[in-house]
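With one protein chain held back, the other chains of the complex are shown just where they sit.
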Amino acid sequence: MARFLRNREKSKGQSPGSLIFIGTPKVDTVQIRVIDYDALTLTDQETADIREISHFNDTETVTWININGLHNVEFIGKVGQIFDLHPLTLEDILNTGQRPKIEEFDSYIFITLKMVRYDADNRMVLNDQLSIVLGHLFVLTFQEQPGDVFNPVRNRLKRQKSRIRGAGTDYLAYALMDTVVDNYIHIIEGIGENIEDLEGEILTGDDTGVMENINTFKREINYLRKSIRPAKEAVNKLVRLDNDIIDENTLPFLKDLQDLTHHAAEAIETYRDLLTDQLNIYNSVMANKMNDIMKILTIFAAVFIPLTFFAGIYGTNFDYLPELHYKYSYFIFWGILIVMAVALLYFFKRKQWF
Amino acid sequence: MARFLRNREKSKGQSPGSLIFIGTPKVDTVQIRVIDYDALTLTDQETADIREISHFNDTETVTWININGLHNVEFIGKVGQIFDLHPLTLEDILNTGQRPKIEEFDSYIFITLKMVRYDADNRMVLNDQLSIVLGHLFVLTFQEQPGDVFNPVRNRLKRQKSRIRGAGTDYLAYALMDTVVDNYIHIIEGIGENIEDLEGEILTGDDTGVMENINTFKREINYLRKSIRPAKEAVNKLVRLDNDIIDENTLPFLKDLQDLTHHAAEAIETYRDLLTDQLNIYNSVMANKMNDIMKILTIFAAVFIPLTFFAGIYGTNFDYLPELHYKYSYFIFWGILIVMAVALLYFFKRKQWF
Amino acid sequence: MARFLRNREKSKGQSPGSLIFIGTPKVDTVQIRVIDYDALTLTDQETADIREISHFNDTETVTWININGLHNVEFIGKVGQIFDLHPLTLEDILNTGQRPKIEEFDSYIFITLKMVRYDADNRMVLNDQLSIVLGHLFVLTFQEQPGDVFNPVRNRLKRQKSRIRGAGTDYLAYALMDTVVDNYIHIIEGIGENIEDLEGEILTGDDTGVMENINTFKREINYLRKSIRPAKEAVNKLVRLDNDIIDENTLPFLKDLQDLTHHAAEAIETYRDLLTDQLNIYNSVMANKMNDIMKILTIFAAVFIPLTFFAGIYGTNFDYLPELHYKYSYFIFWGILIVMAVALLYFFKRKQWF
Amino acid sequence: MARFLRNREKSKGQSPGSLIFIGTPKVDTVQIRVIDYDALTLTDQETADIREISHFNDTETVTWININGLHNVEFIGKVGQIFDLHPLTLEDILNTGQRPKIEEFDSYIFITLKMVRYDADNRMVLNDQLSIVLGHLFVLTFQEQPGDVFNPVRNRLKRQKSRIRGAGTDYLAYALMDTVVDNYIHIIEGIGENIEDLEGEILTGDDTGVMENINTFKREINYLRKSIRPAKEAVNKLVRLDNDIIDENTLPFLKDLQDLTHHAAEAIETYRDLLTDQLNIYNSVMANKMNDIMKILTIFAAVFIPLTFFAGIYGTNFDYLPELHYKYSYFIFWGILIVMAVALLYFFKRKQWF
Partner (left out) sequence: MARFLRNREKSKGQSPGSLIFIGTPKVDTVQIRVIDYDALTLTDQETADIREISHFNDTETVTWININGLHNVEFIGKVGQIFDLHPLTLEDILNTGQRPKIEEFDSYIFITLKMVRYDADNRMVLNDQLSIVLGHLFVLTFQEQPGDVFNPVRNRLKRQKSRIRGAGTDYLAYALMDTVVDNYIHIIEGIGENIEDLEGEILTGDDTGVMENINTFKREINYLRKSIRPAKEAVNKLVRLDNDIIDENTLPFLKDLQDLTHHAAEAIETYRDLLTDQLNIYNSVMANKMNDIMKILTIFAAVFIPLTFFAGIYGTNFDYLPELHYKYSYFIFWGILIVMAVALLYFFKRKQWF
């Protein structure tokens, strides 16, 4: 499967804006959780019935509807009718291969991001699609599967004095995106630590697993980048948006978020560079080791091959080979061999081979 | 043949705007298919007679004229007269090496793109030129050869309730371009899958075909890039165009298309980077294997060459060679050899060579 | 000689705008060809006498004066006086190392480009400087030497119905530049074909001339780039120029030219990338072949060196060497050798070395 | 620990703007130093009591409050109350992994930078966070630990005629930032000197420590870059800021600072390039040395292995081996060996192997 580009196959030739789920269903049934609050009151309710949602839209309170599970196309279509979503918005919600982006529509802002998890066993970064529809009085969030990522936000919502309770839908959307981006930083940090730890192994060059590690980390960093770079663009666009859904008191927070995504994107680039440098250094270490190996081979060969030749000479069976018959020949022979060996070793020593 | 830059040879020194077909004719005769529709009625008609076209231009309905085959210069020239096309437009339609672009003229928008096919047997990406002339009441499409690419659009046209039936020429042109760009995504995904699958072979480094694969994919990805990057520029320009042919209801769809081409272009870059990384990793794997080979050679040579030398010494025929005559010489000799061999093996073991 | 930066030496410390020819004279005498035309009449005249030129300036017809040969500084100076050219324009015309550019003056637009030829024998791209002075009623072109590059334009001029006859000086200048840029495409295509053909040789890695080819093509592509990139900038600037010398009917043609230079510049980058990729692949092929060589060496050495050692053992002359005297020793000895050899070969086979 | 991305772990899921110290406490207790001055008077006072600060805010003089130690969250919170700081400002002050930036708030400008130290023993660049809150009448500086970095500024403050005494808070903030950036230049220069000194070692290729050095310097240069690049952006933003806290007389100084950060950032890039070049050259040197080693091995092997073979031939014990019995065989044998050896050496000499 092409991890770096998710399948649009099913939608080929379909009418743009037609509703088709693209991806792998990750839950069995669609789950809905509705939190409705203002500064004074809060209700929190789980349901699986689409009809429960419809009347929330009328209240003056902030309504956050979180939907887990995207494979039920009909269900998503009904949500679209209730909140008057553009067909392209619905198409994007259902396409889990959608590139992160932000799009302004008449009555809402549509945001789609990737939520990222790290599967430490397979050393693999996993993606879930998160779509946020940010209206004046409602925030819809669409996730592929349930997760505890947003629990801290829910907890803050329950504290009556928290800033989030006093603010509007824009601040809620910000809080959710902040959680997602915080998670990017967290995962980059985890992988980054492993990358920085590679350095020692690289310089000794012992472990042949180093290269596999470099390869794995490079791939996963690239995979992360695919989620984070467009997210950065999207947040930049959000900050510049001149839309009355965004209150000006929320703007400093969005700028902070912009900063954070910038930080994440920069860290990604830094680690990519680091891995490239590490591979280069590793190659140099390999070349160095090769030189050392060849030096050892050459020293052994260059010292002993000539000696063996000389031994071979006096192993010949010529009838007339005068040196063989002198009394001290053998000792002179040894003497010459030793002188030759020492001379060769001295030659290599001067070349600083050892 | 230079695949990356198609021949303009024939047109050298010709008057700019003069009509010459540049490319290889891919069909024998020109085929015309005219679909004329509005929300209520639709006629679909195939013809080879240029005169059939001329009176379509008068109606208030949307007229889509698809022309397969570009080699008949005279024919294209007549089409140009009927629809009052600029000489440069005709020149671009006939030049199958034309770079994708969009150009605004007084009464129409001219769009030229590449349609892309993947020849899996030769692992080769193939290009066909598609030119679209988008007027207020007509859409002309010029293809090098017939294909079933646009059939889904035709099917949607036949469903009376589809959005496309209620919309104007701009939406039709969008639908056609969306089909082309969707196909880019599809083909990138196919090649991308193969690229991602290379990884395993690279790390073992066994198959020498890996390099050929990397080379092939890199070339084809580059070839795709040549079509997609200018297409991205063209779609960007289309979105920013302030032309009353483009209805504002179509704009969200064009933005979606812009997003999709952006996605395709980004995927191309990602796969290029991936291939570069893979080649680097492969080189490291090769260097590693080389080190292993040399270690084996060095161990064998370093252990046995000295031993052979010693054997050689006692194979000499010196008259006076005292060691030969002691009773246990031979066994002592073996002892020394074994000690030497073990010492050398211990030396290499400590160097972690095996 | 530094091909990539032509000598300004002679002008060092000279007053800017002072007239000095920089380059190698390529013709003996200056040649002038004057074509004077409007939609109805055309005169074509060759001369070497500067005085012939002066009175052409008064007519309402379009006057194209082509001058071959730049070494006659005094001559160029007189032309400058007749047409009231700025000293910097004259300096640029005379400096054959001038970077392509476009400059707007009060009464004319000054354009300087490189005309490019390919010397197939020496596989070398050659440059000639072309300067165009585009006024309301005259076009001056300055070439280093005569060539047949502009003949097609002259032929079109002679056909009374051609667009060029009905248009002004701007269209003539466009036609000339189009010829020059068309030629870029043609030459890039020629080199590109050779580059693409390298691929086969690279993967077999047999021909050591591959590297020389890669080197040559890279250098020449770089050399072309030096001419084409600034030409692209110049044409971009020309399109954006708001000058009444440029008629708005000519603008679509200039945009087409812009597109063409863009195409050329892009092809240059594509081929540069291709060459870089090819060199990388070639290096991998080399590394692969090295591994194969070393495997052969190692197999021979590792199999025969131990065998030779064993033969050496039984070649020693120890008085007491019991194995020598058993009847089947020699055959057992062979048996052991063969077992050893087979075991080693099996070891390398399992490592998939052959 | 991931040095290139500091831990936000503790803040995960926390309310944005909630006060948590992120980092390692570097001092035990918080230290406060308050310098209050105008052109005529100056008071300098150290304290650890938060209440001392509160009344400084009222005076018309410039008040510089320097706080060492960030781990006391409650303390920082109180400072925030006194000076009416935005929660995000406090969060950034407490997060020592914060990316350098500048942010404009209603009543102050918030600046955060990294102060950099070089630990020469471990050849490691160390970071401390510096946050500056620049109001109309006060400058707050928050450091992780005390240091003598700002002493020169304090000394200048004490000289009554210095420019700093006559200027406002903006000039004080400038002077502090200038000190920080000066220090960047100083540290880059120190590392740069070491990098430039590597060149000699690289070309001889003797010292295997070279690669470790290149690796270390590359890592530290990358680490510095992480601090300096965003600092450059921040200073650029500061210069463009249209805020009445910044007096126009201070602007030339800020532009000078901008220039200095630009210079630092450029030097970082230059040294990165230099290190990359050095590693490439080093790899070539290694390849060259490898060639030399292999030449020596090949010469020894190619000369002596055939000779040994010939000696082996006449060491065989064939009953009928005629050459053995001629009188001059041995000498002819030596003659042939010498001729062979000389011929082989001549062969290698002609190949310019030695």
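We just call them A, B, C and D in the order they show up, numbering each chain from 1.
Basically, a residue touches a chain if its C-beta (ideal position, glycine included) is under 8 Å from a C-beta of that chain, and two chains touch if they have at least 3 such contacts.
The model shown is predicted, which means the values in this text are computed figures rather than measured ones.
Note on the undisplayed chain: of the listed residues C:F75, C:Y314 or C:F347, the one touching it is C:Y314. One of D:K78, D:R123 or D:K295 touches the chain omitted from the figure, and that residue is D:K295. Summarising the interface, chain C meets the missing chain with residues 1-9, 11-17, 86-88, 91, 99, 101, 103, 105, 206, 208, 211-212, 214-215, 218-219, 222, 226, 230, 279, 282-283, 286-287, 289-290, 293-294, 296-297, 300-301, 304-305, 307-308, 311-312, 314-317, 321, 324-325, 327-330, 333. Contact between chain D and the unshown chain involves residues 151-153, 156, 162-164, 174-175, 178-179, 182-183, 185-186, 188-190, 192-193, 196, 199, 202-203, 252-253, 255-256, 259, 262-263, 266-267, 270-271, 273-274, 277, 280-281, 283-285, 287-288, 290-291, 294-295, 297-298, 301-302, 305-306, 308-309, 312-313, 315-322, 352.
Everything below uses one rule, namely that only the chains that are shown with their structure count from here on.
At the interface between chain A and chain B, under half of the residue numbers appear on both sides, which makes the contact a different-residue one.
Note on chain B versus chain D: their Cα superposition corresponds to a rotation of 145 degrees, in steps of 5.
Residue positions of chain A with contacts to 2 or more other chains are 283, 287, 290, 294, 297, 301, 305, 308, 312, 315-317, 321. Screening every pair of chains for touch gives A-B, A-D, B-C.
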